[in-house]
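Only a part of the assembly is drawn; its chains keep their places, and the rest are absent.
The first chain written gets the first letter, and so on, giving A and B; residue counts start at 1 in each chain.
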Amino acid sequence: MPVISVTLLPGYTPEAQSRLVSHLAAAARAVVPASEAGTIVFVHEASTFRRDARVLTGGDGAAALPDAVEVVRAFLDAVGRRDFEAARSWLAPDFEMVFPGGALMRDLTELPAWAAARYQSVRKHYERLEQAWQGDVTVVFCSGTLQGRWPDGAGFEGVRFVDRFELAGGRIRRQEVWNDLAEARAGRPTAP
Amino acid sequence: MPVISVTLLPGYTPEAQSRLVSHLAAAARAVVPASEAGTIVFVHEASTFRRDARVLTGGDGAAALPDAVEVVRAFLDAVGRRDFEAARSWLAPDFEMVFPGGALMRDLTELPAWAAARYQSVRKHYERLEQAWQGDVTVVFCSGTLQGRWPDGAGFEGVRFVDRFELAGGRIRRQEVWNDLAEARAGRPTAP
């Protein structure tokens, strides 16, 4: 039943407008128990817009923020390939990572060393990528299972994990990781 | 700059409308890089509304969904008090919990036994409660640190954790937990 109308300046791409209306529908349905069939969202472009004594006319629309999930995918993809140069292009200058046990790192290149003590190799199987929209900040939660090899070469799989990525202005400024690797290690037949 | 207008039937409380407009503002600002000052959201109540050949008039508005964060708070509060009766009132019939290591439980009363082997007592310090609005489902992520006592009585604190709560229709149907307890245990001077 909710009908949501958004007035924007022209200039936003169909993809950005599509993302916007989908966000709004989801956000509204978290409060109003309406079906998708009964949730209507549309965009009206204003030819002229004035607020705070400033007049904007057609085409002055700012670029939209990138899709946070796509930014995180691109980042994780680059890290997975150990292409830290490309990965850094998605990071904010004050980027920080916190890994299980509380280890805090600021540079991606610190990762291999930190990881070497924990596993020989690891691959992340993503099951869910979920977004929390908080205005200036968008948080993306990725969860799924880890598959890989312990330092001694034995394999592991199905180890639960969740990552929290904090984005502002389209850039990742914080990544936090939790997983069951320690549980899995402690539960191994041969304790480390 | 985005101006968002929502048409609703009358009957939603000021609290529900307030939550709705805040949701919409946050969701919009995740796509359109506008300041809070430039993001306008308001509600117009329609005296009569027709869709799918059904006409609704004043006051037929369905009740709003409860605030997911408040539901989770109330649930965690009751669990903390071991008041499982009250806690269950927030759960969906098919509720499932997954704890570190992959332990799956369906009944809250299973918790004490499962926990006894891991810690004598534990208290959760919540730092963030974040919502991902997904239409039919709202997911709440709670993160913070754990403080408590190991089975041998020694204390621990600052152990990272994150919970994922999945809600539908205002009820919790799934809870997933990750934390650094195993890391902390493995890192204890005297290994268990």
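Here are a few things to note about the model shown:
Basically, a residue touches a chain if its C-beta (ideal position, glycine included) is under 8 Å from a C-beta of that chain, and two chains touch if they have at least 3 such contacts.
These figures come from a predicted structure and were not determined experimentally.
Whole-complex tally (this structure file, single sequence, 2 chains shown): 6 copies.
To be clear about the criterion, only the chains that are shown with their structure count from here on.
Centre-to-centre spacing of subunit A and subunit B amounts to 19 Å, using the average Cα coordinate of each chain. Against subunit A, in their complex, subunit B makes its touches with residues 1-9, 12, 16, 19-20, 23-34, 36-38, 49, 51-52, 56, 61-65, 68, 98, 100-102, 130-136, 138-139, 141, 143, 158, 160-162, 164, 169, 176, 178-180, 182-187.
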